[in-house]
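Note that one protein chain is taken out, while the other chains of the complex remain in position.
A, B and C label the chains in the order they appear, each numbered from 1.
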Amino acid sequence: MIRVGVLGARGRVGIEVCKAVEAADDLELVAAVDKDDPIEELEGAQVVVDFTHPAVVMDNLAWCLSHGIHAVVGTTGFDTERLTRVRGLIEANPGVNVLIAPNFGIAAVLMMRFAQQAARYFDSAEIVELHHPNKADAPSGTARRTAELIAEARRKAGLGPMPDATSAELDGARGADVDGVHVHAVRLAGLIAHQEVILGGDGEILTIRHDTMNRASFTPGVLLGVRRIAETPGLTVGLEHLLDL
Amino acid sequence: MIRVGVLGARGRVGIEVCKAVEAADDLELVAAVDKDDPIEELEGAQVVVDFTHPAVVMDNLAWCLSHGIHAVVGTTGFDTERLTRVRGLIEANPGVNVLIAPNFGIAAVLMMRFAQQAARYFDSAEIVELHHPNKADAPSGTARRTAELIAEARRKAGLGPMPDATSAELDGARGADVDGVHVHAVRLAGLIAHQEVILGGDGEILTIRHDTMNRASFTPGVLLGVRRIAETPGLTVGLEHLLDL
Amino acid sequence: MIRVGVLGARGRVGIEVCKAVEAADDLELVAAVDKDDPIEELEGAQVVVDFTHPAVVMDNLAWCLSHGIHAVVGTTGFDTERLTRVRGLIEANPGVNVLIAPNFGIAAVLMMRFAQQAARYFDSAEIVELHHPNKADAPSGTARRTAELIAEARRKAGLGPMPDATSAELDGARGADVDGVHVHAVRLAGLIAHQEVILGGDGEILTIRHDTMNRASFTPGVLLGVRRIAETPGLTVGLEHLLDL
Partner (left out) sequence: MIRVGVLGARGRVGIEVCKAVEAADDLELVAAVDKDDPIEELEGAQVVVDFTHPAVVMDNLAWCLSHGIHAVVGTTGFDTERLTRVRGLIEANPGVNVLIAPNFGIAAVLMMRFAQQAARYFDSAEIVELHHPNKADAPSGTARRTAELIAEARRKAGLGPMPDATSAELDGARGADVDGVHVHAVRLAGLIAHQEVILGGDGEILTIRHDTMNRASFTPGVLLGVRRIAETPGLTVGLEHLLDL
């Protein structure tokens, strides 16, 4: 039984995390803390899950690490400078581990990883991401990151530009160019969050698709982090490193 | 048994048409004519299929109609002026019929028709077309035409613009705007010709997809035209009018 | 402004219908009635939506029709005998109309209709339906109905059996046979309700897919029924007849 505390427990994501922890046989929810609660309530926890805000997450991490509590963090805003500071906190508190992940959807993380692995074997790769129409950015952060991973894998394998004879293009038809990879963003009522990576070569196509069907789709990834963080030394950035791929 | 002649019989498309006519139990190939052959060889035909060139197709039609032979035409380049001339030829030769179709792929024609019919019932509609990387234009003519049909159906139904909260777009990510409908063009080694129309509303999605798997995919549509043209009076533009939809 | 009453207003479906009516600018929710409420509360309504139970729906209909109120019915259990009785009620109350539909999902209804229209133009057609793993029946009622419509369309067009050279089959691999149409049922955690009709011929494929993304996906179809029932004389069975296809 792992004792789990949740920070940001009354936020949209935190509520789902609390529910999932309570529903798991091998986890115990010992503290559900939000911004008006004393952080000391977390003292009995072995692992803390943090879905709070960039303005407070560094203080949260300092408190958890100094109390010997592992942290699983979904809060955004970790740049190189912040990651360096987290590494310093870990060095100062040996044996305490941190997982920071921009995306806890296991299917999404696997999609990105498989796309990266497959990219070198195909002449062409493009990305179509599809989201609900209330989304502000196009393409999504996940699609951009996938494109960068594909581009990097192609460079390492010595692949040149993809074949493309387009000579008459209606503006925007070929999508956005992210590091040489074309990315298309569909916005449609009824959709939630979906992405398709299509890779093609001589007479064969490989498609890797991820569908998010509801807003709780990140909880299995968070629980996986909670279960594995104690045995994952130091700082880990990205859920993919816990997936034994 | 319908007696069929083929004009442009040694072109890439014509060769496939000849094969398909020969393979059909109810059709007889009585003449396979190309540019160096005398057109008089077509005299025994009841229907002529024309996949030739805009420069010669009007003369071909004049000859066929004046000889009482129905025509099924896949040659391109028919603008309003040409269609008016074809109507004149038909009036001068009562009882002889002409089908002119820009696309003889039955699956593609059905996709366009169904997209048009469904469009009024959904808040959103977008098009993703996917082709081999040697294609010069993006989006494809079929995708453009589909977008226009969807836009027209939405206007008739009094629908306003589709919902789209995109405020931060990487250039091109949202695709080309064809009459208010977003169209995305994927170009990928290994693909042939494919199109997906995605329609979405409150919690439900309808997807209509067409895949061309080889270069003979237009022949069933041509044969359908050959079989029905005798009983389809006057000029028909577009295979969809022969599909009893 | 159409005045709408809802019967079965506190059931899972009724709750969503009430919400949708209240959210619509052109509709007014004048009564939300469940089993312990007096049916007379419906008296001000022009249209009543009934999602109740086979045991009470015939009485509900008798009351509505005798009070001059049109009915839109999603309750199940209407066999030939019941439909005959409904026709009798309508004759006795001229000018009052009834819509009974087994499926109010517009995307699902369009999928079935398009599959039926397209079936005659393809050598082969199969159905893959995909649902959450709590579903008791396999295949779904919608898939069975789609298969029957496809089979009927093929018969009318004089098509014979589909090509299939399978000689070594692991039991069940080729799916269920519904009137000669193969139907495959996938049951998967994370899914909701989805169906794909795949039609194939010489070198081309047409796929028509429907995805239900949440449990409110039937409300647009119910509202469509509410808006159109006053101008749709007599008894209508099936939402497809209101879709101007």
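Operating definition for what follows: a contact is a pair of C-beta atoms (placed from the backbone, for glycine too) under 8 Å apart; a residue touches a chain by one contact, two chains touch by 3 or more.
Fair warning: this is a prediction, and the values are worked out from it, not measured in the lab.
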In the full complex, displayed partners of the excluded chain: A, B, C
Which residue of C:G11, C:P102 or C:G175 touches the chain not shown here: C:G175
Hidden partner chain, touching residue among C:M162, C:A216 or C:A230: C:M162
Those residues of subunit A which, in the complete complex, touch the missing chain: 105-108, 110-111, 114, 117-118, 121-122, 199, 201-217, 219-220, 224, 243, 245
Touch residues of subunit B, complete complex, unshown partner: 190-192, 211, 213-214, 217
Residues of subunit C in contact with the chain not shown: 122-126, 128, 130, 133-139, 144, 162-178, 182-191, 198-205
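Just so we're on the same page, only the chains that are shown with their structure count from here on.
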Cα superposition angle of subunit A on its copy subunit B, in degrees to the nearest 5: 180
Two or more partner chains touched - positions in subunit A: 190-191
